[in-house]
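The complex appears here without one of its protein chains, the remainder shown in place.
So, chain A:
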Amino acid sequence: MSTLNLTGVSRWYGNVVAVNDISMALGSGVTGLLGPNGAGKTTLLHMMAGFLAPSRGTVTLDDQPTWRNPEVYRRLGLVSEREAVQGFLTAYEFVLASAKLHRLADPAAAARRAIDLVELESAQDRRISTYSKGMRQRARVAAALVHDPQVLLLDEPFNGMDPRQRLHMMQLLHTLGDAGRTILFSSHILEEVEQVSGTVQVMVAGRLAASGDFRTIRRLMTNRPHVFAVRSTDDRALAVALIGEPSVSGVELDPSGLTVRAGDYGAFTRALPRIALNKGIRVRQLVPSDESLESVFSYLVEA
């Protein structure tokens, strides 16, 4: 298992601070690097991948610096955001070239295995310039995986993929993560992360705004009420009972159901079944309506 360590990493361009004093340790499993566009995700990823020197701080992979050290690429794979491939090559040639450059013992077998992994066998002998965006992305992932790296960094890997390809890519990342590899991907689209990964590192304006399980992060931010959409057999009676509950700060009744604002996430979710049971009301639906990463972002930005 390999560990990617960042200690007090900053990067600035002139007066602009792109990454500001970030420390994190990435171990095995899938981690999402989240943040709105321009938060510094790509800059951070490039520093991790040895394509940018930190202005301050250190980035190490198993205690070796990634900057000016090509040896780290034996254990590290990178799928950059720029959709750049040698379009005049076929996917097989492209992945095979990667395998050869890694000086693998059996490059042909490694190339076939990597192409298999991303399900590109049927198109492997076509020029990459004829591929769709998602297929190109998979060809690039295959090239990055050909030497079976312990650490795989992906910059916006789901861009341009259709839902089926996205699902397949997520499964692939999870398989790799479950096998003990360290997978980090960046994204500004929240639904991608909610399905892939519970562990997130949230970047806002160059800083690490939060890290950990994103639902936990949301729960920790108790300074704002949590909003739930509730539907039941008797919404009005449930609203009356809920407003007497200390953890509930507001209830709104509308034709589609109840919108409940709760100050304390845990207390409310424990209280609701008890209240419903006492009043003989059946709860049909309970949805935390703001538990998307979008709202996590906006809380963090406002904070």
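Definition applied: a contact is a pair of C-beta atoms (placed from the backbone, for glycine too) under 8 Å apart; a residue touches a chain by one contact, two chains touch by 3 or more; residues count from 1.
Going forward, contacts and distances are computed from a predicted model.
Looking at the choices "Ferredoxin", "ABC transporter permease subunit", "histidine kinase" or "Glycerophosphodiester phosphodiesterase", the name in the UniProt record of the chain not drawn here is "ABC transporter permease subunit". Touch with the chain that is not drawn comes from one residue among A:Ala18, A:Ala111 or A:Leu208, which is A:Ala18. Shown as candidates are A:Glu71, A:Asp116 or A:Glu252; the residue that touches the absent chain is A:Glu71.
Considering the full assembly, A:Thr43 is the residue among A:Ser10, A:Ser28, A:Thr43 or A:Gln150 that touches the omitted chain. Mapped onto chain A, the interface with the missing chain covers residues 13, 16, 18, 37-38, 40, 42-43, 46, 49, 51-53, 68, 70-74, 76-78, 80-82, 84-86, 88-89, 97-98, 100-103, 143-144.
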